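Only one protein chain is missing from this complex, and each of the others stays in its spot.
The block that comes next holds chain A.
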Amino acid sequence: MSEQPRKLAIICSKGSLDMAYPGLVLANAARMMGIEASIFFTFWGMDIIAKKTVDHLKVTPVGNPAMHMPQLVGGLPGVTDLATTMMKRELERLDMPPVREFLEMLHDAGCGIYACRMAAEMMHLEKEDLVEEVDDIIGAMEFLEMAEGAQLLFI
């Protein structure tokens, strides 16, 4: 058992800024300590790797229980942008790179970056619509094959 190298496979299914970072940080931490890592982006997680959206991810206060504000306030104009700006400022303070740069770093660190074929088809996204760091567009079965023996995280 212990002879098997440790592996981590992460499925990122959500595309808001606050749901993008946990997967990216964990995958990077794994690579930093020599654990094999790969991320499978599916459904709204596609926004994290699509060229059009990667630089515009937002923190959405409505329906987000972590915001500690009345739902009505979260829906007011400008509140989403305010929450996004505040979070970006905090991330920068912690030296967390912006998402696009984070993907570059993960790719350079040898983390596998995959897009879900079904989600890509659903959203009419081709390989050229995705950031360069995406290794491939693959099906769920292929990803699970790749993740054999890995610890799996769904975010």
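Note that in this section a residue touches a chain if its C-beta (ideal position, glycine included) is under 8 Å from a C-beta of that chain, and two chains touch if they have at least 3 such contacts; residues count from 1.
In this text, contacts and distances are computed from a predicted model.
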> Which of the following names does UniProt give to the chain that is not shown: "Hydrogenase maturation factor", "Diguanylate cyclase", "Flagellar hook-basal body protein" or "TusE/DsrC/DsvC family sulfur relay protein"?
Replying inline: "TusE/DsrC/DsvC family sulfur relay protein"
>> For the chain not shown, which residue from A:Ser13, A:Asn28, A:Asn64 or A:Thr80 touches it across the whole complex?
In response: A:Asn28
> If the hidden chain were put back, which of A:Met105, A:Met123 or A:Met146 would touch it?
Replying inline: A:Met105
> Taking the full complex into account, what residues of chain A touch the chain not shown?
Replying inline: 25, 28-29, 31-35, 94-97, 105, 108-110
